[in-house]
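Written below as structure tokens is the structure these notes are about.
With one protein chain removed, the remaining protein chains of the complex are shown where they sit.
Chain nomenclature is as follows: A and B, assigned in order of appearance, with residue numbering initiated at 1 for each chain independently.
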Amino acid sequence: MKNKLGLFILYLLSSFASADWLDVNMPVGVTDISQEVFTLHMAIFFVVVAIGVLVFGFLFWSMWRYQKSKNDKPADFKENHKLEILWTVIPTLILVAMAIPASMTLKTIYDHEAEEGGIDIQVIGWQWKWQYKYLDEQVGNKPLSFFSNLTTPPDQYEFNRVEKSENYLLEVDEPIVIPVDTSVRFLITSNDVIHSWYMPDFAVKQDAIPGFINVAKTRVNEPGIYRGNCTELCGERHAYMPIVVKAVTRDEYDAWLQTKRDAAEELAYLTEKEWTVDELMSIGEEIYATRCAACHQADGSGIAGFYPALAGSDIVMNDKARQTEILMEGIRGSQMQSFAEQLNEVEMASVITFTKLSWGNERSGDGEIVLPKDIVEYKENDT
Amino acid sequence: MSSETVGHQKYYVPEKSSIPIVFAIATFFAGMGAANAITGNGSTMLIAGMVAVVFTMAYWFATVTRESMAGLDTPQLNTSYVYGMGWFIFSEVMFFFAFFGALFYIRSFSITWLGGEGAKGIAGDLLWPEFEAVWPPMITPEQSLLGDQATTVGPKENMYLHSLSGALTWLPLWNTVVLLSSSATVHVAHMALKENNRKRFNFWLGITVLLAFIFVILQAVEYYEAYAHLGLTLSSGVYGTTFFMLTGFHGMHVLIGGIFLLTQLVRSTGYNHFSDKEHFGFEAASWYWHFVDVVWVCLFLFVYIL
Partner (left out) sequence: MSAVVENHNHDDHHHGPAKGFMRWLTTTNHKDIGTLYLWFSFAMFLLGGAFAMGIRAELFEPGLQLMDPIRYNQLVTMHGLIMVFGAVMPAFVGLANWLIPMQIGAPDMAMPRMNNLSFWLLPVAFTILLSTAFMEGGLPGFGWTFYAPLSTNYPNVAFFVFAVHIMGISSIMGSINVIVTIMNMRAPGMTLMKMPLFVWSWLITAYLLIAVMPVLAGAVTMLLMDAYFGTSFFDAAGGGDPVLFQHIFWFFGHPEVYIMILPAFGITSHIISTFSRKPLFGHASMVYAMVSIAVLSFVVWAHHMFTVGMPLAAELFFMWATMIIAIPTGVKVFNWCATMFKGSITYETPMLFAVAFVVLFTIGGFSGLMLAITPADFQYHDTYFVVAHFHYVLVPGSIFSIMAAVYYWLPKWTGNMYDEKMGRLHFWLSFVGVNVTFFPQHFVGLAGMPRRYADYSLQFAEWNAVSSVGAFLFGLSQLLFLYIVVKTVFAGKKATPQVWDGAEGLEWTVDSPAPYHTFETPPKVNG
């Protein structure tokens, strides 16, 4: 009821602004909590506007009424205890009235208990992508897990070389999929620095703290695609790690799970296949552009002081084993992360091959290639 | 302060002076040098800067002393010094407050949560299943995850009081005795000075300085033990971190306080500076000393015993 009123008033106000009114206010969202938060927001907003109208009204009136030209004789009163008590007590009461609903809503949000039939998804922030692990869904012997990377191509953001797409910076290769009308718990953490998982339509924003878990529980009422961002400064590509959630019906969700399981089986077959260098190079090029270029740059030149160049790197050119190890394990204490979970065997082999055969490395280095089965082998030896 | 106003005589305002700007430049080299040294770019600048800082500071204090001996100080200026020193010590208290705060937080929240207990114990359950919430932790969460053996053999030997029977061979106890008695001796020295008994003053002040340096030596021994035999180092997890940072900063303050007191001793024996009424330099040093002592008592309680 209250939030309908809020919306209506906002709608009126919006006729003054040129932009669409949705663009100037908090989204109402698609969960009970987000609607409650919206109502709370509008309520405080109107309270402060009302106080503002009173205070500024009085101030502007005094400014006008008591200009020197209208009032030559200033009064000389210095205090008035009754008045002072009044304007201490009234704001106190207003604040108490605000604190009560706010505290109640907060308490609801803080109910973190798992629910019957709900699902738990571990959310892991990485520089600069999100990993989602469905803790109750097994694929093979591991929980279903995938990474969600930005798909907006650099041509759109660097120097605006091409027209921007509709969901510029808000599109990913693999959205997280959840069923509607189901309690979903996000168990949020991070692999490196602090990120923050922000989904405006659910009124969820929780920091991803490395080594700790923050819980956010939600229940989406309407199917749809929802977009959000990382909201904690996490390094240079902080603006480039969006979140996309696809809320679907239970049936669609189950079907999606099945496709994930099928894909896993397909992959096992692919690692057996005979690969040509060209095939590896074309997969590798794409992987490099989306996963590596952010740091090591598209031309492999790196950024001095931050990221080493891969073009001309001794490891890349001549030390296949070490490079595989770096990509599989990451380099501890640096931003070079492990890609073992992010890339499958084919992709891993391709990207290594790509770095070894690009930017002149093919001429100065040993020119060898890495095949998917090498990666499978590495994994077997490792365990 | 009461709201009563303060008497106002002619207040000594020094004329232009080049000490501060020299000091600022010295600080520049010290700061820049320290950063260079830490990032592995050599420590020449740091050493030069520190030498310059120490010399300018010494010269500055000497100047103030000279002015004071020349009778430029009014009681009002002395009051300024008293307040100034008081609030300086307060700022030091707040510096230690930050580190104690960190210790409390780590002990009561982060270790607990990582160990799977408390409001956010889910972190331990999901991410560090093998880690247990005990203080002091002998093994870090990371080691527990990798299945590594603890590298710290533990507080059983030295750092941490594990049984009353071992108390007598326990270094921190002796450190406490040394420091507490130095607080007493500095007080005795002060009493002596107030009675204008210079001999006794010098004697007790000398003892205090001696105790200060004994403390520093004992602590060095303790650190050596920790590194050489207990595997407790700065980088062996939060226990090492909090242990060395808290005791280390305290130790540094003991050293500074000791030098401060030594300076007063030299002023008294070598230059005959103090009188029964006028001895603020010594008083400031002794306040500083009591402050260092109080910090130790807190350390002893929260780092060693509890």
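For the reader, a short list of remarks on this structure follows.
Throughout what follows, contacts are C-beta pairs under 8 Å (C-beta built on N, C-alpha and C of every residue); 3 or more make two chains touch, one makes a residue touch a chain.
Note that the structure is a prediction, hence the values are computed from the model and not measured.
Within the complete assembly, A:170 is the residue of A:30, A:144, A:170 or A:292 that touches the hidden chain.
Among B:109, B:224 or B:271, only B:109 touches the chain that is left out of the view. Check B:44, B:63 or B:275 against the missing chain and you find that the one touching it is B:63. Across A:212, A:359 or A:378, the residue that sits in touch with the chain not pictured is A:212. Although one chain is not drawn, its touching partners on chain B can still be listed: residues 1, 3-8, 10-21, 23-25, 27-28, 31-32, 34-35, 38-39, 60, 63, 66-67, 70, 72, 76, 79-80, 83-84, 87-88, 90-95, 97-99, 101-102, 105-106, 109-111, 113-114, 119-120, 123, 127-128, 137, 140-142, 233-235, 237-241, 244-245. As for the chain not pictured, it touches chain A at residues 17-19, 22-27, 36-37, 40-41, 44-45, 48, 51-52, 55-56, 58-59, 62-63, 66-68, 71-80, 83-84, 87-88, 91-92, 95, 98-99, 102-103, 105-107, 109-110, 156-160, 164, 166-170, 192-194, 196, 198, 200, 203-207, 209-212, 214-215, 227-240, 303-306, 333-335.
We take it that only the chains that are shown with their structure count from here on.
Chain B has its Cα centroid 44 Å from the Cα centroid of chain A. The part of chain B that touches chain A in the complex is made up of residues 113-114, 120, 122-123, 126-128, 141.
Touching chain B in their complex are the following residues of chain A: 122, 187, 189, 211-215.
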